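So that we are looking at the same thing, I have put the structure below in structure tokens.
Only one protein chain is missing; all other protein chains are in place.
Up next is chain A:
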Amino acid sequence: MEELTRRRLISRRDSLLLAALLCVAAGMLLVFSLLPRASTAVIEYDGNIVAEQELSALAGPKEVTVEGDGGIEVTVRLSPQGAQVIRSGCRDQVCVRTGLITRAGESVLCLPAKVSVRLTGGSGGDAQTY
């Protein structure tokens, strides 16, 4: 292999590759932003559905607490806009920091607790499979 010291930091070909990669990412973002708004929130623990809520049926925010792996309690706030994990017993708080999700297909995950909050649906009849 070419010795490390003789390798360049960046080359023309590589910078083009990276630019293309960034374009792909931007494209993905565009596609995601065009997706329909969510209609239903599904909270799962270890792959099993523990709670389901039709978001349009809500008059205001509603909090649901789910107990996950290791006794970690995850509190989800469901509202007509979407879902958000507002409190969790996990160590890293990644789920809380994810913030509000509003689009169908988006999700908030708490990996240590094995809890996930997913938004599904869209204008009637959409099939969203992952």
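Assume a contact is a pair of C-beta atoms (placed from the backbone, for glycine too) under 8 Å apart; a residue touches a chain by one contact, two chains touch by 3 or more; residues count from 1.
Please note the rule applied: contacts and distances are computed from a predicted model.
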- Out of "Manganese/zinc/iron transport system permease protein", "L-serine dehydratase", "Phosphocarrier protein HPr" or "Gx transporter family protein", what name does the UniProt record list for the absent chain? "Gx transporter family protein"
- In the full complex, which of A:Gln53, A:Gln81 or A:Thr98 touches the chain missing from this view? A:Thr98
- Mind pulling the chain A residues that touch the left-out chain? 1-5, 7-11, 14-15, 17-18, 21-22, 24-26, 28-29, 32, 44, 47, 91-95, 97-98, 103, 105-107, 109, 111-112, 114-116, 118, 130
